[in-house]
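Pasting in a structure now, in structure tokens, and then I'll have a few things to ask.
Only one protein chain is missing from this complex, and each of the others stays in its spot.
Chains: A, B and C, in written order; residue numbering restarts at 1 for each.
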Amino acid sequence: MAKARGSRVQRPTPAREHEVLASVPRDQWLAVYTQMLTIRVFEEHVHDLWRRGKMPGLAHLYIGQEAVAVGVCQALRPDDYITSTHRGHGHCLAKGAAADRMFAELLGKAAGYCRGKGGSMHIADPETGNLGANAIVAGSAGIATGAALSAKMRGSAQVAACFFGEGALGQGVLYEAMNMAALWKLPVIYVCENNLYNEYTHYAETTAGEMAARSAAFAISTTEVDGQDVRAVYAAAHAAVQRARQGGGPTFLLCHTYRFHGHHVGDVDRSYYRSKEEEQQWRSGRDPLRILADWLRAQGTAQPDDFERIERSVRALVEAAVQFALSAPYPEASEVHQDVYA
Amino acid sequence: MAKARGSRVQRPTPAREHEVLASVPRDQWLAVYTQMLTIRVFEEHVHDLWRRGKMPGLAHLYIGQEAVAVGVCQALRPDDYITSTHRGHGHCLAKGAAADRMFAELLGKAAGYCRGKGGSMHIADPETGNLGANAIVAGSAGIATGAALSAKMRGSAQVAACFFGEGALGQGVLYEAMNMAALWKLPVIYVCENNLYNEYTHYAETTAGEMAARSAAFAISTTEVDGQDVRAVYAAAHAAVQRARQGGGPTFLLCHTYRFHGHHVGDVDRSYYRSKEEEQQWRSGRDPLRILADWLRAQGTAQPDDFERIERSVRALVEAAVQFALSAPYPEASEVHQDVYA
Amino acid sequence: MSMPETAATPPATGAVREITFGQAIREALAEEMRRDPRVFIIGEDVAEAGTPFKVLSGLVEEFGRERVIDSPISEAGITGLATGAAMTGMRPVVDIMFGDFLTLAMDQIANQAAKVHYMSGGKLKVPLVVRTTLGATRRSAAQHSQSLHAWVSHVPGLKVALPSTPYDAKGLLKSAIRDDSPVVFFEDKMMYTMRGGVPAEEYTIPLGVAEVKRPGGDITIVATSSMVHVALAAAEALAAEGISAEVVDPRTTMPLDTETIIESARKTGRAMVVDEGYERYGVTAEIAAVIAEGAFQYLDAPVRRLGAMHVPIPFSPVLEDLTVPTPETVAATARALCGRA
Partner (left out) sequence: MSMPETAATPPATGAVREITFGQAIREALAEEMRRDPRVFIIGEDVAEAGTPFKVLSGLVEEFGRERVIDSPISEAGITGLATGAAMTGMRPVVDIMFGDFLTLAMDQIANQAAKVHYMSGGKLKVPLVVRTTLGATRRSAAQHSQSLHAWVSHVPGLKVALPSTPYDAKGLLKSAIRDDSPVVFFEDKMMYTMRGGVPAEEYTIPLGVAEVKRPGGDITIVATSSMVHVALAAAEALAAEGISAEVVDPRTTMPLDTETIIESARKTGRAMVVDEGYERYGVTAEIAAVIAEGAFQYLDAPVRRLGAMHVPIPFSPVLEDLTVPTPETVAATARALCGRA
């Protein structure tokens, strides 16, 4: 299959200057908007595929958190690394994955990024620096930190961004990895997406003290940011990436955000753990797409028909990707034995 | 075997008032001194037994750190819990273990606390609240915290003290346990004995940031204390125990100390990781026994012949304990199958 | 594998209801929690959520958040806390959501909980239950589909239960909770909605006693957990061809009821072992070795093993379904063993 079909998300070149936001051409924010919308529409289709019984298993939608993945990946080079989580579609797309091969993977097809062997929670794409989504909470803390160690040893000036939910703060291995990252000044950025819930439990019930203190305790530079504002995320990530690339060591980026949907597609009755009002407030008041769109409009960078044009093209692209995946063949039975050992 | 033979270390009743140090009768400090000396002499005999080829395996001497175990255990009730480490003899003795059954365990004899099955690194004695030494670094963080959870659930007002070396800060499970202790306000005291070395590596090479920040990040009340000054340790531990017993939750007690000997009895050539001068400085200037003795002398509480008398009786007691253990029988072969399942 | 809707009915002595496997688990927990105030539950999303599988729904309402404790995502930590609580007078039941996450708790399970009793010369006890899941074919991919019971079965000091029916699930779980040793209890995720008869009155099933789930004379199929139903389906197919298969369910791998297993193999002269863990160095190896030794003089053919394929479990349904034993592969193996290939 062609490596970069039409649906690959555009990644504008990251700005190098320190006056980060000012230096980003306004047009670029349109590309950012397009990326975020692509993730949104991608996830809507995932939801739809599942409801129609076309997608095996479950999936964890990223809707509501798009600004985090896109803002961070904007600040990365194509050869920089990311690791992702069970809620990983947004990270993969933002780092450059093509929607069609993503869908193919979600449907267990041979054209998928992992030839159907990984599925929603294990999409990996070394060509875009994606070392893999991970179904173990905090399971990639070590991997991302090790990629940073490797980058440092190889002198490649690559950076690794490690995405995880605030639930990962419960896992000891995160602290083990952060300790080493700080000790050895590794070029890794821990991107903690605090979407308020560990599955069905509010973080306040599982997290003692201040989240930001956890990384600060390891002398890791720690920044809190509004995860619904992609420009804020980008600025913070850009600074972190610069630090990392210049040998300044790790950063912990605490992004406050919210998942608009359930923990996974099957999590429909949510009222026992969070109110409809809360959801409504975030959806209407803190939608990262709306926040960026409002800014673009206020700046005069985009007009209503720009948004319509973008939406049309994104929808066309994602729908084509879905069709591609639906009609793609499953792997041959013989593949089951392949790639156990390298 | 008799439960409490003569060699059981005396534990004076802990003071209840808040003006802790003032309230402790001066005489009591003599008993504290006796305890500390008992540990010192016990460990000297361990060393000697090993050198004479009488003790199987290895042992990690507590010499130099006596003030920590004794200061903390002074503040505990007999039914309070402790958990200990590979360097555990001091903790066990301070909590009330008898030297003879300790030696018997170290020699693998049936009269030992664990019928010879545990050895130096696994001495447990529920009767004195000792839930066991542990040969996994940080291996008892969960156990101690669980004992505190249990105490809280049972409403027993018991407290658990969890001893560990600063090397345990490398283990993720410690953070998992501390998080829950803080969340649920569990009556547990984390006693971190910073003796500067993780085996043969200085803590500065393994520990990013400030140690005290690690627990503070979980909103755990954190106190640093001179671990060579038993009175300071006692005062801090007493405050922590009061807090814990009153439902105030966990405390992290960071005790700065030093092991006078090698990591274990076989660690003789140490110059590649620490200097003779450093050792000498601690031994001569920071000996916890000398520090307490000086204070007792300055206070007029003890005269030179008091110390001689104590030393004679401690030595006699410990030597008798060694003799007891040396002449005690090994377990029967049939015991090997016993107590796998309860 | 798709589960049959109804499991074999238990030896009924009084009123028997049809309930699901999940309900049976819940009943066992509720009854033991009512009976013994020392029993409590700790795990991720166990309270209001009642676990992602809804197995614990309703328990927090009856027993409160003090006894049904929602924890952080800390498998090692909660297992460690539970071990300490068990050593000091409580009887915790830990919920490890997916058996794959045992990897994170192995130190607490194997180095702490399993060894405390022995290392202390018998003085400390660890009446701990770790409930977790096993089983593939849920399209959950390699990190959410494993059956890792071989690991814990290997470790002295642990007991290991793998119920295959609601009846067994309830009876074994009650015994596990009352046991003074740590027990790791595996529930197949795919069985939670399977229905089966469970007596209304109280009962327990001792750990270490196998059950012949279907008697037969030509071949012995030892099967564990949901593989019992795969074996029963295969036995049904084989019966139509005139092969009478005896299905033996060990119910616990530790202790293992070697007597019942060997006796069956001696009787039939042919044996195979079916288990959903990875085949190599797995549970099938132990049981096959036990049979091969214990029934040596009686065997007309080598003992055959069917476990999960030696691959990480793939996501794609077309691949995943190839990796686990099915009624067809079990029947085919049995046929071959009986010389009817």
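Assume a contact is a pair of C-beta atoms (placed from the backbone, for glycine too) under 8 Å apart; a residue touches a chain by one contact, two chains touch by 3 or more.
A quick note: this is a predicted structure, and the numbers were derived from the prediction, not measured.
Q: Taking the whole complex into account, name the chains on display that the unshown chain touches.
A: Across the whole assembly, the hidden chain touches A, B, C.
Q: Pick from A:Val20, A:Ala67, A:Ala98 or A:Leu149: which residue touches the chain that isn't shown?
A: Result: among the candidates, A:Leu149 touches the missing chain.
Q: Which of A:Val32, A:Leu107, A:Val173 or A:Ile220 sits in contact with the chain that's absent?
A: Of the candidates A:Val32, A:Leu107, A:Val173 or A:Ile220, A:Val173 is in touch with the missing chain.
Q: For chain A, which residues touch the unseen chain?
A: Chain A touches the missing chain through residues 81, 83, 112-118, 122, 124-126, 131-132, 134, 136, 139-151, 153-154, 160, 172-173, 176-177, 179-180, 183, 338-342.
Q: By the contact criterion defined above, which parts of chain B meet the unshown chain? Give residue numbers in ascending order.
A: 56-58, 105, 108-109, 114-122, 134-139, 167-172, 198-201, 205-207, 272-273, 330-331, 333, 335-337, 340
Q: Go through chain C and note every residue touching the omitted chain.
A: These residues touch the chain not displayed: 100-104, 106-107, 109-111, 114-115, 118-119, 141-143, 150-151, 153-157, 253-254, 256, 277-278, 280-286, 288-289, 292-294, 296, 299, 301-305, 309-312, 314.
The rule is short, and it goes like this: only the chains that are shown with their structure count from here on.
Q: Compared with chain A, which chain's mean CA position is the farthest off?
A: Of all chains, B has its centre farthest from that of chain A.
Q: With chain centres defined as C-alpha means, what is the inter-centre distance between chain A and chain C in Å?
A: 37
Q: Touching at least two other chains at once: which residues of chain A meet that condition?
A: Touching at least two other chains: 169-172, 205-207.
Q: Identify all positions of chain C at which a residue touches two or more other chains, and write them in rising order.
A: 71-72, 74, 76-77
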